[in-house]
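Omission of a single protein chain aside, the complex is shown with its protein chains in their original locations.
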Amino acid sequence: MAVLDIQSLNVNYRGRRGIARAVRGLSLTIGEGETYGLVGESGCGKSTVALSIMRYLPKQAEADGQILFQGQDLMQASDAHLRHLRGNRIAMVYQDPQASLNPVLTIEKQLTEVLLTHQNYSHAEARQRALAMLERVRMPDPEYILRRYPHQLSGGMQQRVVIAMALLLNPDLVIMDEPTTGLDVTVEASVLDLLEGLRREFKMAILYISHNLGVIARICDRVGVMYAGELVEQADKQALFAQPHHPYTVSLLRCLPQRGTRHTDELLYSIPGRVPPLTDLPPGCVFAARCPLVQPACTAGVPALESVGSNHLARCFRWEAVRQQPALAAAVRPAPASAPAAGESSLLSVNHLKVYFKQAAGLLGWGQGGDVKSVDDVSFSLAPQQTLGIVGESGCGKSTIARGLAGLTAVTGGAVTFAGHDFTQPIERRSQNALRQMQMVFQNPDSTLNPRHTIRKTLSRPLRRFKVVPPEQETEHIIGLLRAVNLDETYLDRLPRQLSGGEKQRVAIARALAGGPQLVLCDEPISALDVSVQAAVLNLLRELQQERKVALLFISHDLNVVRYLADQVVVIYLGRVCESGPTEAIFNPPYHPYTEALVSAIPEANPNAASHAIRLEGTVPSPANPPTGCRFHTRCPRKIGAICETHEPPAQETGDGHTIYCHIPLDELAAMQTAEKPVQHL
Amino acid sequence: MLRFILRRLGTMLLTMLVLSILIFVISEVVPTDPALKILGRESTPQARAALSEKMGFNRPLPERYWNWITHFVRGDFGESYRLGAPIQPLVARRLTNSLFLAASALLIIIPVSLLLGVVAGLNEGRWPDRVISIGSLLSISLPDFVMGVLLITIFSWWLKVLPADSSLRGDNIDLALHGRKLILPAATAALVLIGYIARVTRVSMIEVMASPYIRTAVLKGLPRRTVIVRHALRNALIAPIAIITTQINWLIGGLIVIEQLFNYPGLGSLFARAALENDLPMIEASAMTAIVLIVLSQLIADLLYSALNPRVRLS
Partner (left out) sequence: MEKPLHQPANFPLTVIRPRRVRIRWRRVFRSPTALIGAAILLFWVVMALVGPAIVPYGINDSEAGAVWKPPSDKHILGTDGLGRDLFSRLVIGAGQMVTLPPLAVGLAVLLGTSVGLLAGYRGGWFDEIVMRLMDVLMAFPVVMLYLIIIVAIGASAVNVVVAVAVATTPAISRLVRGLVLDLRNREFVAAARMRGESTAYILFQEILPNAAGPILVDGLVRIGYATFSIGALGFLGLGLPPPNPDWGRMASEARQAIILTPTAALFPSLAIASIVVGCNLLADGLRELARSEE
């Protein structure tokens, strides 16, 4: 018998704009010990499915259908029965571990209460079980952890606590709702390692929900793809990734920059249009409006989920055409002519840049002074029309570099020369012409545009400030800008709240380009967007860079994206450069050990991807008090000895501008890293 | 923690210093001739000069401030011009009475407002919430004296069960003797504040009940009682409990009006009387006493807040 058997689940939300049909006719089963991955973009209904199973939908939701857990229908279960099952036979792991743990209770209380509620344990026994479970999730020093409050633990540790909490009573089903989203890539990798081990050990059924195809490819046995509230495809992992049968699945996989693909080879595939509103669904297939294979029949009738192979279902009239994929293949556009080779005079040159933040001291002089060395001695240069990628984990100082260059944050030291101007000056001292040359695209689409300004006002302001065109040509010019970012004049008088995230980001790009800059700083411009939208924005940036001859400084935590887009890459750890050089050199051995860890941590949307696992332990030290010697030595898996703790690593050159800051000689590094390593599970 | 307390103490002293200067400046510097203020326009220049000499109004300002504040710190509050008597014993007696009244009000406020807020928050959108919300809105909208007039009308004029006048013979409160006289003023002070605290509690409770950690608690299979008592209340009450202590400030302001309305001999009515009579030394002394009280209560509030909240306590 299946552990979980969902039959034609429907969930509607009653709202101001009518009834949102969030989940429609969803059926799926999960067998014993099976990990079922549910994948889809934000708003597709994945989390609603999870909460329906837990019977924790908000008041305005109405659900019908059957959710059989070991044969019993949860939809009919009494409150008492639900209480018996929750946390005991069915457990859940959540997206945001910090918010999911009660801030005023110790970890011990939060763990042991699960045992005390469902079993007749004594407090001492419960504590022992909790300790043992913390050890099983590989928590260092469990005794110490038990006495802590959630805010005293790092994100990765918090998530281990939540996982431990879920597994305490060896449940039959665990629902994991984006458990690694929001964690840094190296932390995500070690949590995924842990989950892989645990699922073998505990033999429970897992419903694993994620938007990340790479994570799904790593951890699941079977995969269901959701789009706009429907399951559109379901198959075994291998079959799904090797031979997807629904155009949406195909498109999603295409959107991702594949390892090794470069912007000079091809543009990314992007899905046109946007998800239809769930309150007002189109007739026929929900994906029809965005589908490259659409035919009149697609909008006339609703496709059923039909069998397209062994254990392979797809909800598409044209799955046979998808199998051959002529139309989809044609959709891949060749990339525009590649950028001129590097080596011209540099446009931006950054030498020994330092950005420190004063730590708040008390009003009466109490409290420690001391600076947070967010960026500490960083140098790089960028040639005209080139793209420089800066990568590193959160808190490494990469955004601070951009803000320092932009003048938004005061620079503490070093020299920045940009197009002949001294850019260590604060923004107020820079000339209008200098300002025009460097513009920025920001991370958060919801805060990048002034909610009170129309798109026309947003775009006209830089035109006026930088005196781009005479006032009478302004509207015409703005329409030109909108067209350049694939929008049109119907947007002129809209307010930002009437735009989707991707559209807002396009307007932000148009705003950055309005003055005709030579350099655009892009600070995680796509990280808040869905995968399909990410691809479109990346393509746009790429095309505009060609057309308008701008250089890009592209900051991202996503190595695949940087690898796809950048010509040069700088890897930052704790405010210092670990490695810098041409993209291909960075992504091939010899690596800096930190780069190596980052690269090996990326979950690839390919179930057969070789994983040579280098994992980082511990947490990033405080930039207020960085480690001596090599800053990475506290977490470095290849540390060679005391020298790493005492001496700053030398700059080692491999030629063509590739520099690695490490004590290990380059040939040794290369030898270690090219030798095929077996997958080590920690 | 020690550093936290020291910082708080520093802020406290600074607050008192600034406010004492403010009181001094408004009372003695803004009205260019304090003697004229006290004696009125009909007074003779000789009388004003004599008073200025006696009260030291003709001295340089810093010296006058220094004299006043150092005497205040030592417990010497000066002499009331109107009463011709030392102020300190009077203030002490009235302060005791006011503290009695304030304590009775707080004894009603704390349990009632928290309970109402929690009940409303747990029943968001349903009838208990609506009733409590409308009640809170009325409570925060009625000025103290309006609330007092209403209570007097109901309980003294209509039902004739409680006295409308709370004056005490001999100015000294004796609970056995005056208990009934305390009821209406305390109820007035309480009713005016309950609404605000109940509102804060309600919002806090609603936010907490919608939080991911409450979801975690429910999905652990905990009984609803445990979810509310152990997981929700501890978090939801942090905000209102902190608010209650800051409301002491407001309570003290309210007492000025309430004591005046009920003829209750407290610090507030002493201050109101002094203000009406331009009795500057009395105004300064009673205002400063109130400020010391408020600043102390805020210190307690801060400590309580950090004790309740591990995020503050352990950072």
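General remarks:
Order of writing sets the labels: A and B. Residues in every chain begin at 1.
The rule is short, and it goes like this: a contact is a pair of C-beta atoms (placed from the backbone, for glycine too) under 8 Å apart; a residue touches a chain by one contact, two chains touch by 3 or more.
Nothing here was measured: the structure is a model prediction, and the numbers come from that model.
The omitted chain makes contact with just one of the residues A:S42, A:T264, A:N450 or A:T646: A:N450.
Summary of contacts with the chain left out: across B:F57, B:F100, B:Y213 or B:F271, the touching residue is B:F271.
For the chain missing from the display, the contacting residue among B:I26, B:A47 or B:V73 is B:I26, taking the whole complex into account.
Residue in contact with the omitted chain (choice from B:A35, B:I69, B:M209 or B:A287): B:A287. Interface with the hidden chain, as seen from chain A, comprises residues 16, 363, 403, 406-408, 427, 430, 432, 435, 438-440, 442-444, 447-453, 461-462, 465-466, 508, 511-512, 515. Where chain B meets the omitted chain, the residues involved are 11, 14-15, 18-19, 22-23, 26-27, 30-31, 37, 137-138, 140-146, 149-150, 152-153, 156-157, 164, 196, 200, 203-204, 207, 238-239, 242-243, 246, 249-250, 252-254, 256-257, 260-261, 271-272, 275-276, 278, 283, 287, 290-291, 294-295, 298, 301-302, 305, 312.
We adopt the following convention: only the chains that are shown with their structure count from here on.
In terms of their C-alpha centroids, the spacing between chain A and chain B amounts to 52 Å.
Against chain A, in their complex, chain B makes its touches with residues 3, 6-7, 10-11, 211-213, 215-223, 226, 230-231, 234-235, 238, 308-311, 314-315. Within the complex, the chain A residues that touch chain B are 54, 56, 82-88, 91-92, 94, 96, 99-105, 113-114, 117-118, 149, 151-152, 162, 165, 362-364, 366-367.
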